[in-house]
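The structure that follows is given in the form of structure tokens.
One protein chain is absent from this view; the other protein chains keep their places.
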Amino acid sequence: MNLRHIIRIQCSDRKGLIAAITGVVFANNLNIVVMKEFVETNYNLFFARLEVSGEMEPGVMTTQLREQLPGDAAVEIIAKEPKQLVVLVTKEYHCLCDLLVRHHFGEMNAKIKAVIGNYDVLQNITERFDLPFICISHEAREKQAYEQEVLALLQQLNPDYIVLAKFMRILSPDFVAAFSNRIINIHHSFLPAFVGANPYRKAYERGVKLIGATAHFVTNDLDEGPIITQKVIAADHEYDVAGMIKAGHEVEKSVLADALKLVLEDRVFVTGNRTIIFD
Amino acid sequence: MNLRHIIRIQCSDRKGLIAAITGVVFANNLNIVVMKEFVETNYNLFFARLEVSGEMEPGVMTTQLREQLPGDAAVEIIAKEPKQLVVLVTKEYHCLCDLLVRHHFGEMNAKIKAVIGNYDVLQNITERFDLPFICISHEAREKQAYEQEVLALLQQLNPDYIVLAKFMRILSPDFVAAFSNRIINIHHSFLPAFVGANPYRKAYERGVKLIGATAHFVTNDLDEGPIITQKVIAADHEYDVAGMIKAGHEVEKSVLADALKLVLEDRVFVTGNRTIIFD
Amino acid sequence: MNLRHIIRIQCSDRKGLIAAITGVVFANNLNIVVMKEFVETNYNLFFARLEVSGEMEPGVMTTQLREQLPGDAAVEIIAKEPKQLVVLVTKEYHCLCDLLVRHHFGEMNAKIKAVIGNYDVLQNITERFDLPFICISHEAREKQAYEQEVLALLQQLNPDYIVLAKFMRILSPDFVAAFSNRIINIHHSFLPAFVGANPYRKAYERGVKLIGATAHFVTNDLDEGPIITQKVIAADHEYDVAGMIKAGHEVEKSVLADALKLVLEDRVFVTGNRTIIFD
Partner (left out) sequence: MNLRHIIRIQCSDRKGLIAAITGVVFANNLNIVVMKEFVETNYNLFFARLEVSGEMEPGVMTTQLREQLPGDAAVEIIAKEPKQLVVLVTKEYHCLCDLLVRHHFGEMNAKIKAVIGNYDVLQNITERFDLPFICISHEAREKQAYEQEVLALLQQLNPDYIVLAKFMRILSPDFVAAFSNRIINIHHSFLPAFVGANPYRKAYERGVKLIGATAHFVTNDLDEGPIITQKVIAADHEYDVAGMIKAGHEVEKSVLADALKLVLEDRVFVTGNRTIIFD
């Protein structure tokens, strides 16, 4: 049996942490496949991610690690198993289809439990991949009632992460609070430029020469959550708004796929409004 | 004699413009080395840049072209000759040195007439390249008096373009108005993100995964002028503010050099707050 | 009625070509939506692509243009209509699925008539998109017989272009000759590096820091045909061969999609072993 686990540690920094951690790992006869760590000197914070192989009792291991670490240490030991996802969409197909194909062929370390749309536009394509699509319309009803219904469904599905794959509704604080650092959004600009609606129109009007996309965790502040990945592409004067939108789709799906890969492999730490990512 | 001229035309669009323009060029027995044009359909505007070879009487040619073009046409005929530049700097050497080397070896289509600094830090390196350095300090005096002195010197030097190569003073409207679309600044962020002071600190605090630089014409609105070129590089969590500044220097000098090349070869049109660039 | 046509011209260069071409266009009361041209001075060749709107008699127009152009001129006038494609695959799904999704949502200027595989691995996914999949196995038979069967099917389907979307068989000269400059291949390296089989293994062994992909027209010389698009991504020492293959998939599908877009919009000219592309 060659079990694989991810050990994630986040704590205040002090001398000897790596020796202490790797000492415990070695004493448990585990092999370190890969280890990465980082000290955020501005805040005296230590982060580490180890991928280890060998038989392990996670509870015991966690206790042993805690004994060696500062009192504020967060220790996670995670078996390398697929995560559970729910994807929220509106009408645009490009990010969803990218995920559907990757999921269908087992490329993601994840299982998509369902796709939820506020329109039924993407029901057909979702069902072609044998995945359930639930349409919960926001139209002609109060935002709170709409969100309650989505929230109830999500709590029943109980995913590890919620992916907003071009979901064009702004979620209210209660909703977001229920899934802290577990909702991943793709925003169609290189944040913090062009927060909010119609970023490509704003980009066109500002005359920028780059357009981009940003994947980030959702917080209560619109488009202000911790950034996971960002990419840009060149856009010269020949790009009108429609051209930017079309070209932007390519970046959006690529950025979202990259961000999800990092999250699903437990590579992303959130600290304040920033991310530490061991790729 | 194989004279080269640039013909630049900007006017409202209508059918037959290219036929009309190239007809005049052909009738004058000129050869079109390269021609690029663009129609901004949102505003019904036509832009063209032709590089032609052959003997030409620019005044006659301009008249002939105007006869064929809409009444709002701006027609420029420019001999391919080096432009005159003045460079304004503060303390950072990286952009200035990049220009000094390119200038020294004749890489730029330009002649640097002088470097003006508000400190004398860069005097030594400028003089190593046999160029005059004038230090006009802003310290212990009113902004207006300081700017008047710089402005007087600039008017005497009478350059085609003024390059702010990490010049860290904000110019007042009168100053800017004296050189409309002739002052080029390098800003150390991918605008419109992180306008104003300390963009790298803001980038660090926002936790962005890209840092960049923007070269733009200076207008009265801080960092809001027409953008010429932009580039970004990846910046992960290992970059603190100092690391971003260092890495950013590489982008800044590259972006400024690219922008200047475009401007000095008469490839940049300004329309509203946007640029049309025939590269 | 606002018809759109593409006019493509390729001929030896001489003074006055643009005036002559645009004169004909104007005389026919057509509007030039966009025009791009290029002179390859090394070989004295002129290339132009115009997108025009308005009513037109292509046969008459072609005759009028020929009268104004050198005797070696190739003139094409093409209505903006979807092209017909056949896609050839082996076992890898990533490029095919990228095309299937784009095709399904009308993103490509093309109609996929069929997918032909030398294995049936990709039959299921193709049929989920309501497209015919024909499996023609190459196993246990002579190459010539295999190719004859594929060729016969292709001649019956009669596509404008054949896309080798990770089709891992080398086509013999007769096959290629039947579709000159109409077969587009995606090769998983930045050509001319790593021609032939197993480019990622070769890349790993050479220790390169970039991996890439190349879309090109197929000629008789393996991986030597005219290049349409190329892209690379960084690959550090953490990439083993499997990691390179996985990362490479992202580049391959992106490069192939970009190349197809250019070809399907009649933007690509082939001259010798090079391409002139008006994007």
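Going in written order, the chains are labelled A, B and C, and every chain counts its residues from 1.
What we mean here is this: a contact is a pair of C-beta atoms (placed from the backbone, for glycine too) under 8 Å apart; a residue touches a chain by one contact, two chains touch by 3 or more.
In this text the structure is predicted, and so the values were computed from the model without any measurement.
Peer 1: Thinking of the whole complex, not just what is shown, which of C:64, C:118, C:230 or C:254 touches the missing chain?
Peer 2: C:230
Peer 1: Which of these touches the unseen chain: C:41, C:124, C:137 or C:180?
Peer 2: In the full complex, the listed residue that touches the missing chain is C:41.
Peer 1: May I ask which residue of A:3, A:34 or A:135 touches the chain that does not appear here?
Peer 2: A:34
Peer 1: Can you list, in ascending order, the chain B residues touching the missing chain?
Peer 2: Touching the chain left out of view, chain B contributes residues 93-94, 97-98, 101, 104-105, 125, 128-129, 250, 254, 257.
Peer 1: Name, in rising order, the residues on chain A that touch the hidden chain in the full complex.
Peer 2: 15-16, 18-20, 22-23, 25-26, 29, 31-37, 39
Peer 1: Suppose we count only contacts with the excluded chain; which residues of chain C make the list?
Peer 2: Listed in rising order, the touching residues are 38, 40-42, 190-194, 205-210, 212, 226-232, 236-238, 240, 272-277.
Here is the rule we go by: only the chains that are shown with their structure count from here on.
Peer 1: Could you draw the chains as nodes, link the ones that touch, and say if you get a line, ring, star, complete or other?
Peer 2: Complete.
Peer 1: Whole-Å distance, chain B centre to chain C centre, using C-alpha means?
Peer 2: Roughly 38 Å separates the two chain centres.
Peer 1: Please compute the C-alpha centroid of chain A, do the same for chain B, then give the distance between them in whole Å.
Peer 2: 40
Peer 1: Would you pick out the residues of chain C that each touch at least 2 other chains?
Peer 2: None at all.
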